[in-house]
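For this depiction, one protein chain was excluded, whereas all remaining protein chains were kept in their positions.
Right after this comes subunit A.
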């Protein structure tokens, strides 16, 4: 009996409903949980009641779904007779869900175990519901995201438009400010022309200086607007590093002189002579960096060092470093780099602050694939530096590689030009002696041993012309040494003076390496000598530029072809030839009206185009014409304009012969 009692206790205690049927399918027992779960009338749960009645009751009230209770009951009992474990479901009218497992008992009879799975099933349903809600909401989210991104795009479009608007507005403001500043110039200058006390004169001078610096700031602002609206496209043209470095330092020469500063360039021998990039913008950056150092200093040497540099993206580049920048420039650059803005209050307090310069450099250097930064230099100074992707020109225009080395005397007092010229010559294997004074030059030349002399015209002691005469007065062979003038002007008068003094040729500053090599080649080659240097038409004042071998540097287009291909070069030449047809008429009109602006438009465009296609004669003639226009000498303008027209005609012939399609 103890076993029966224990069994009773277990059956009462378990949460599951348990129905025990005997072999005749009559009720043996339904435990308490079973009563509760099945919600059976007590009469049907009594021992001995046929299971059929109990099942019928359930079927009738719909526990097994819709259908005939008799059939449902028969089906249920048939399943039980299979004498295998079975599983059913009861769906109670109160929406509860019961699962039933039947277990046949040895010796006949069945035990049915009921469990309430409503909660579980609800949980599952909830999960399903939640799932589909999630799916719906994911769908909703996708829609929301689509709507959002459409909105973002719209906003983006508006922002872009606003940025364009901003650029346009800034451009407009810039234009208006420039016009306003411009219109102040005339009255201010008119004031200066009148009777003024010294104090008033000082005030007007200050006003004019302020207007000038305002114009510089407006220039910067204009550059910045163009940078911000991606209007600046950098060129990929070959240029010589020394030329750009020299021209940047020359631009600052006056400022440096005022502050008793010597500008020096130090170009590492490993730097390629010719690289590909945008010379004009690079020069802009160098002028700003060196200019900062100049403005921050007094009575020192400032050196611009150029070295090869590997860029972060693996490209070949150059590094330009300016020593002796003041702490202010370094601090300002750091502020631009880290905070995006300079320390305004401090910067504005400083005199001569141009504001946007370093920021523009940063953007430009970025466009050039490089970086900008500052680092400690010697003696507590700071070094401003930048890098730029400037690959070496694939094929350097080699002209003089096989020439035997020469011994050359360079007479030049400007230390930058001294270095650049000496470096150019040494690069080609020549031996170089440099003197900065005309008298020394004559002394050295008298000792002999030189194959050629490069003579700057403006040197202390004896000037270039007088030194040449003195050398020519020496007995041969010292007196017959070829002398090449290095001139800052291409004025016919100057050229004529050079020739009259006995010079063999002239080259304009800054010295173009290819032209220098060619001139040396011609003057010192086996078939030449000073006597052969006369080069045909020479002599007359108007023909001052014909020393440039008819004014055509074929190497320029050759070098360009190596970079952009023959097709593009032919296109370029085609453009130039088409343009050349208009130039004659424009020049005639400019001469007729003697109008500086029209001359400026013609020569400005011509210089760019002629330089690009290697018409050095046209280029120099255009420069000479510009100079004549600036000086306002009508006779010289007329002569130079006529010369330019002739140079154009000759240049067009050469281009047609060699490069036209």
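Everything below uses one rule, namely that a residue touches a chain if its C-beta (ideal position, glycine included) is under 8 Å from a C-beta of that chain, and two chains touch if they have at least 3 such contacts; residues count from 1.
Here is the rule we use: contacts and distances are computed from a predicted model.
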| item | value |
| --- | --- |
| Chain not present in the shown complex, as UniProt names it (candidates "Two-component system chemotaxis response regulator CheY", "Competence protein ComF", "Alkanesulfonate monooxygenase" or "Benzylsuccinate CoA-transferase BbsF subunit") | "Two-component system chemotaxis response regulator CheY" |
| Full-complex contact with the absent chain, from A:24, A:125 or A:634 | A:634 |
| Touch criterion as defined above, residue of A:27, A:507 or A:602 at the omitted chain | A:602 |
| Contact residue for the chain not shown (choose from A:157, A:182, A:404 or A:477) | A:182 |
| Residues of subunit A (touch criterion as defined above) contacting the omitted chain | 175, 178-179, 182-187, 189-190, 193, 582, 586, 589, 593-598, 600-602, 604-605, 634 |
